[in-house]
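What you see is the complex with one protein chain gone and the rest in place.
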Amino acid sequence: MNFRTDLALERCENLDKKSLEGVDMNVVEEEGATITRIEVLSETGEKTVGKPVGRYVTVEVAPFAVHAQFIDDSLDALAKEIRRIIPREGSVLVAGLGNMRITPDALGPKCASMIFAKRHITGELLRSTGLSGLRCVSAVATGVTGETGAEAGEIIKGVVRTVKPDFVITVDALAARNVGRLGRTIQMCDTGIVPGSGVGNSRQEISKKTIGVPVISIGVPTVVDAATLIMDCTGNENAVSDGAENMMVTPREIDLMIERASKAISLAINCALQPDITPEDMLILTS
Amino acid sequence: MNFRTDLALERCENLDKKSLEGVDMNVVEEEGATITRIEVLSETGEKTVGKPVGRYVTVEVAPFAVHAQFIDDSLDALAKEIRRIIPREGSVLVAGLGNMRITPDALGPKCASMIFAKRHITGELLRSTGLSGLRCVSAVATGVTGETGAEAGEIIKGVVRTVKPDFVITVDALAARNVGRLGRTIQMCDTGIVPGSGVGNSRQEISKKTIGVPVISIGVPTVVDAATLIMDCTGNENAVSDGAENMMVTPREIDLMIERASKAISLAINCALQPDITPEDMLILTS
Amino acid sequence: MNFRTDLALERCENLDKKSLEGVDMNVVEEEGATITRIEVLSETGEKTVGKPVGRYVTVEVAPFAVHAQFIDDSLDALAKEIRRIIPREGSVLVAGLGNMRITPDALGPKCASMIFAKRHITGELLRSTGLSGLRCVSAVATGVTGETGAEAGEIIKGVVRTVKPDFVITVDALAARNVGRLGRTIQMCDTGIVPGSGVGNSRQEISKKTIGVPVISIGVPTVVDAATLIMDCTGNENAVSDGAENMMVTPREIDLMIERASKAISLAINCALQPDITPEDMLILTS
Partner (left out) sequence: MNFRTDLALERCENLDKKSLEGVDMNVVEEEGATITRIEVLSETGEKTVGKPVGRYVTVEVAPFAVHAQFIDDSLDALAKEIRRIIPREGSVLVAGLGNMRITPDALGPKCASMIFAKRHITGELLRSTGLSGLRCVSAVATGVTGETGAEAGEIIKGVVRTVKPDFVITVDALAARNVGRLGRTIQMCDTGIVPGSGVGNSRQEISKKTIGVPVISIGVPTVVDAATLIMDCTGNENAVSDGAENMMVTPREIDLMIERASKAISLAINCALQPDITPEDMLILTS
């Protein structure tokens, strides 16, 4: 069935071994999180998952809208997975994608604004502030094409040329198939992103191929495509009424979900990038 | 079927004459708008419509998210209907209900912030600024119970006691049954409002009975209850999956819809209240 | 000299014993804070201090814009002083005064939005969430007269009538005489407030006399009146140039100062009101 999702996990679940040819998948239960690691290995796997060869890691935690604690086992699990998927060394540009004015789409820009981005502090100042071990980090929000006239990919590619990070982390709100995954699932991958692809509004790909440096993408599903929800409930692709194709489904408490998910994701990225700073200190430094 | 809607219109459509006992309904096509006037006349009518005895007027215009023009025939139609349903004279408090941080729920507070509320300008100052013919208007946003610890109705009732308006206009985002009505339908009624009733999250009633002065309610549907959409597509009340009951369906371009609907509704209210000021001047005075 | 300030402390400093007739003043150094307690005892004292008979406590801490730590000795000192000046028992309404859209004036509404206001949670729900020992708290932002058409005092008085708190805490940005006091001085008093009086733009008094219940006012100076700064530098009241009388002086890093002061003040109020919750838990509950 032609459902929409940005989650590799939702493409693979319920498939038998044979259908998963070209895909390697394993699930680990950790303190505070369930971690699913999917690796797309071949062209066959690409077709199954609908995503290019590469690594896709999903971390499932307690729902952000319900669970208010920021510093706990699930933060550790999340930061550890981010550290595993990003390059060990080198400078980084964190790019927040999405529309600040649409609550479920504000995850990216909100995260970007909480990234501990101190690339501009250098030399003596860095030493005197006791930050000399810092990894070099910068952060931007790309804005929305309808307002900037430019694709997110163009903005990132341009900034990469002058700021010269060794790699890029993108943060974006995603679409899931299953409402139960909203606001509690974090997907990260090493193949970049095609923004909007989960909701059928594809923009320019943002990946090593287009940007020139590795792109790690981190996202949290915050909406379900209305047509997908209807198809899932009816089992019928033709049940989708007129008008529903431009609709999205989102939780009522979306403000709380976005507020907390942005804090948790940005804190996890900050901790993954700066392992010498404790989560408690990082929370204060970015408040 | 047990669908949810805040629109009297959606309760009455598709009913035959007999089922509409106790309800008076007529539709008028005007330049730029379709106007449906429903009057609930009796207890029987109350059961059918699910709303108390009183007048319910629906104005359907071109979709706010598509149609950028503010000053046109549909503004005239809207302002005229508002003028018909509010008391001819007397001071007014406009109260914006809803959550500023959830895009589809921000209609009320956004409208309140654009109301031309000059009650504090009096006496000589009023004369010297050439505003002496103004109706006395005040405006508040009630905030959200989860953050204030108080019901919207308590805030309004309190402010009414000190500010002493002759009547109240509430503005709120509503829930519709039909996605095609989102962002293009304005309902106004003279019976007040039970905030959240359209999405099954009822709060204290705001009406003449509870507040002490007449309450005119104006609203625009911006969401459909997810369970309602699924029931409508499946024809089955039991098709609604777990989790979907706390979900809402909203257009992707919800930011644009809210931005324009707030401007249009606040402009129509301002023009209805101050007929001596042209729409063009009012748009500038509140920009 | 006719300088403007909202701080009782700045009216009393540099005065000799004789000039302080009717005023009791003492200074205590505590871990993390300097605390000055001023009591206005008589009409003579009222003239000197320019404020009514009552208690005025000033807590001076490390500058909020520089010092990022929220939970430390200065928080303890601040919460302790708030606890000393508010009634020991009873429900409370916290009212944030000021204009959200003017950075140095946004302290009040920002604080109000971070108050742990759970008055609406009652009965079984309160017990089941483990919050049964909570003091009953509500919180509102009054908005700005130019936009609401109503005085802050009218809004508060109205809400007090329906929400029925035993006392009110107002939070507002203040004006100091001395730029060195901005963003590091917290004044609290038990006589209420005349909003804007420090900058010559007086509004209706908010006090037990006008509201009907005790009013504790908490404020932080964030601006200096430009005319006052010029007089202080020139020693000449007539040196103030045209246009400067409607100007305010504020630090360049005012965004950081307001962001942190709002967090610190709201956390201190929350901890003072709910002594059973640790500061660490409170920070998480209101994030």
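Going in written order, the chains are labelled A, B and C, and every chain counts its residues from 1.
In the analysis below, contacts are C-beta pairs under 8 Å (C-beta built on N, C-alpha and C of every residue); 3 or more make two chains touch, one makes a residue touch a chain.
Please read these numbers as outputs of a predicted model, since none were measured by experiment.
Chemist: One chain is left out of this view; which of C:78, C:152 or C:229 touches it in the full complex?
Modeler: With C:78, C:152 or C:229 as choices, the missing chain is touched by C:229.
Chemist: Among C:211, C:249 or C:283, which residue is in touch with the absent chain?
Modeler: In the complete complex, the chain left out is touched by residue C:249.
Chemist: Of the residues in subunit A, which ones touch the absent chain?
Modeler: Residues touching the hidden chain, for subunit A, are 113, 117-120, 136-141, 143, 145-151, 154-155, 157-163.
Chemist: Given the full complex, what residues of subunit B touch the hidden partner chain?
Modeler: 68-70, 260, 263, 284-285, 287
Chemist: If you put the missing chain back, which residues of subunit C would it touch?
Modeler: 99, 101-103, 179-180, 199, 201, 224, 226, 229-230, 232-234, 239-244, 246-255, 259
Definition applied: only the chains that are shown with their structure count from here on.
Chemist: Please decide if copies subunit B and subunit C contact each other with the same set of residue positions, more than half shared, or with different positions, and reply same or different.
Modeler: Answer same: the two copies use largely identical residue numbers here.
Chemist: Per the centroid of Cα atoms for each chain, what is the distance between subunit B and subunit C, given in Å?
Modeler: 37
Chemist: Can you list the residues of subunit C that touch 2 or more other chains?
Modeler: Within subunit C, no residue touches at least two other chains.
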